[in-house]
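Let me begin by handing over the structure; questions about it come next.
Of the protein chains in this complex, one is absent; all others appear in place.
What follows is chain A.
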């Protein structure tokens, strides 16, 4: 995929994305924050405006498009990519999970998978940097960081999948 960027002095910036069939998606980002999105069917045709969004809405829509809330293809868990291969992942502990009711130390999750638990979300409460004696309960959400493969193993271990 090729993205073309050009300056629009006094207006903002323009990005054009090739859609593969000769058409291009054109995004004009105004200095005011407004985004206008156009589609240009071919090099000779005029751009048709599809929609415009203000700055805040554009960011929200952008996050959705990025798949931060829902990734139907890869996994149903929330994950965020840090760098090339490191994931930040939220893993829910089911009632039938093997680790429910164990302490973090006893569950031996880090030794087994290579991914570390950096926080435990329990209802409204968040335990940050939990120690080895922190208890994992059913219904907790573990915030995990680690390489992609380690995170996958971690999810498999906790959810029993």
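Keep in mind that, in the parts below, a contact is a pair of C-beta atoms (placed from the backbone, for glycine too) under 8 Å apart; a residue touches a chain by one contact, two chains touch by 3 or more; residues count from 1.
Throughout what follows, contacts and distances are computed from a predicted model.
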{"item": "Per UniProt record, name of the chain withheld from view [\"Peptide/nickel transport system permease protein\", \"SpoVR family protein\", \"YeaH/YhbH family protein\" or \"Sodium:proton antiporter\"]", "value": "\"Sodium:proton antiporter\""}
{"item": "Of A:21, A:44, A:96 or A:124, the residue in touch with the unshown chain", "value": "A:44"}
{"item": "Options A:11, A:138 or A:156, residue touching the unrepresented chain", "value": "A:11"}
{"item": "Touching residues on chain A - with respect to the absent chain", "value": "6-11, 14, 26, 28, 30-31, 36, 38, 40, 44, 46-49"}
